[in-house]
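Report on one structure; see the data block that follows.
Some chains omitted; the rest stay in position.
So that you can tell them apart, the chains are marked A and B in the order they are listed, and the count of residues begins at 1 in each.
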Amino acid sequence: MRIHLKSEKMKEGLRNTAILLMHCPDQKGLVAAVTDFLHNNAGNIISLDQHVDRNVGQFFMRVEWELNGFAIPREKISDFFGTLIGNKFEMDWQLHFTNKLPRMVLFVSKMSHCVYDILQRYKSGEWAVDIPFIISNHENLRYIADRFEIPFHVFSINKENKAEQEAKEIQLLKNNDIDFVVLARYMQILSDDFVDQFPNQIINIHHSFLPAFKGAKPYHSAYKRGVKVIGATSHYVTADLDEGPIIAQDVVHVSHKDEIRDLVRKGKDVEKVVLSQAIWLQLQRKILPFANRTIVFD
Amino acid sequence: MRIHLKSEKMKEGLRNTAILLMHCPDQKGLVAAVTDFLHNNAGNIISLDQHVDRNVGQFFMRVEWELNGFAIPREKISDFFGTLIGNKFEMDWQLHFTNKLPRMVLFVSKMSHCVYDILQRYKSGEWAVDIPFIISNHENLRYIADRFEIPFHVFSINKENKAEQEAKEIQLLKNNDIDFVVLARYMQILSDDFVDQFPNQIINIHHSFLPAFKGAKPYHSAYKRGVKVIGATSHYVTADLDEGPIIAQDVVHVSHKDEIRDLVRKGKDVEKVVLSQAIWLQLQRKILPFANRTIVFD
C-alpha cells in the first residue's frame, strides 16, 4: 500500500545534492572559505544564501551543491567540512542530502483541515517526504489515516498518564528515525521534557497572529477585540508556550459580519496554508533558527 | 489662501443627501419602519446597509437618501425621525447631511508620512473635508502646514502644563465646530478628560497590528519577537490606551533581512494607508462603534 503511494509520480523529484546550513560569529572570509571548499573539490553551487545579523554579530548561510562529480565522497563530507571549515570558524552547522526523504510525523486531534491539506500534498507528490505514521490523542481522525493507508497510533492523554504516554510517543519517534514532528492542530500541550528532546524539530500551527491572542480560543478573543484581520502562525515549539521561533505568518481580512464561527472558518484556510508553508521550508532545509528568531532562506 | 484650496476641483462632489446611522435592540419591523418613513415622504434610498449582531441582540443600520423632493424639510428631519421612529424603538441615532463639509483637525508631532498623505488627498480633492488647522506639540512640521497654507498651532506639553495646554486645545476645537480629530502619529498621550470630551471623535493610528505590541516602540518589539508580518491599526481613542474600537487594519510581510529601520520604513506605508482608510470611512459616515467594536458599512 505504501508502495502504491510511492509509485505516484514524485513531481518534486529527488535531486542529488547536498545542503549545508551554518551559522557562526561574523568575520571576514567566511563566504570565500566555504565557496573555496566546494569549488576546489569540483562542487557546483546551485544556490547560496547568506545573511549577517549585525545586531547579534552572527553570520548565517545555506549553500546547496551538486554531488555528481564532487571530489569528497558523500560519507566523508561531514568529517572534511567540520575539520577544515566548521571547527576553524566555530560554526554550528548541519549537512543534509536531498536524495534522502525526510521522515515527518503528524500529531492530530479532532480537526481535519490541516491533515487533509498535508496528506493531499504528500499523496500527490507535491512534497518529497515520508510520513511513516500519525499520532493522535483521540480516535476521531483514524478514518482519514485509514483512507490514506497510514498507520494511526492513539495515545490518549490525561493528567495522570501524561508522562507515561509521552515517553511511549518519544520512544516511537526515536525508534523510527523521525526527522521532525508537525502538530496539525494537536490540542494537547507537550511537556517541556518532550519538547527538549526535539529542539527545532517540532512545528506547530497557532490559530492567531502571534503574539496577539496567545493561548486557547484565539478566535473568541479576536471577535471580542473586534479586530479587522485575523491570522495564523507556524513556529517551532519551545518550552515557552506560543513563544517559539516564528517560521511563517499570514492573515485574512474579516469584518463585523463575521461571527466567531466565520472567524473559525476563514481562519482554517490561513492555518492550513501557513502550516504547509512551514513544512515546505523545513523540507527544503531553508530554516535556520537562532535566538528565538528564524532565518528563512526563501 | 483657503479659497485657493477650495477652488481646486472637488472630485468627490457634494451630494445633496442625508445619512442616518442608528442602532437599537433588535426587533421585528425595524427595516420596514425606517424604509416606510423615507418612502412615504418621497425619499429615494441610495444605499441601505443593516446588520444584526445576535450575540448582543443589537440592530445597526445606515441609510442614505436623496434630499431632493423629500417631503420633510431638512431642518425638521431630526425632529420627525426622532419622534416617529427613534423614540419608538429606543434608538441611538445620528443624522448627517453630505453637502456640509466635515471639519477635521490633525494632531501631529515629528513624523511627516501620514500628514503628507492626508494633505495630498485633501488638496487634490480626493476627500470632501475641511481642515481648518493643525495642532502639534512640536514645531518640527510647521513647514508642511505653511506649504499647504494651513494654520499650525503648537501646544508644547510637559507634565506640569499638560492639563492647562489640553484645556486650550479643547477650547480651540470646540470654538471651531470640529467634527473629529485625527492623531497622525501624534506622540503624546491624551488625558482621559480630553478623550471623554470627544467620544468616538478621535481617530488614532497605532503602528502595530493590535492587540500585538501595544504601547511604545512596537517595531522594536516586533523585531525582537521575530514576526514575519507587521501591521498598523486605526482606532477610536478611548481612556484605555490602544484598546479603543478598531476601524481598519492591514499588514505587510517582512523577513529576517529587515532590521528595525526597515520595519519602520515598511510600517510607515501601512500606517498611512490604514489611517487614510479610517478617515475615508469616517467622512462617509460608515462607522458605527458599539461595545468596543465597530460596524463598518463598507
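Convention: a residue touches a chain if its C-beta (ideal position, glycine included) is under 8 Å from a C-beta of that chain, and two chains touch if they have at least 3 such contacts.
Keep in mind the model is a prediction, meaning the values are calculated, not measured.
Participant: If 2 of the identical subunits are displayed, how many subunits does the entire complex have according to this structure file?
Facilitator: My count of identical chains over the entire file-defined complex is 4.
Rule of thumb we're sticking to: only the chains that are shown with their structure count from here on.
Participant: Determine the centre-to-centre distance between chain A and chain B, using the mean Cα coordinates as centres, and give it in whole Å.
Facilitator: Averaging C-alpha atoms per chain gives centres 43 Å apart.
Participant: In the complex of these two chains, what residues of chain B are touching chain A?
Facilitator: 51, 53-55, 209-213, 225-229, 231, 245-251, 255-257, 259, 292-296, 298
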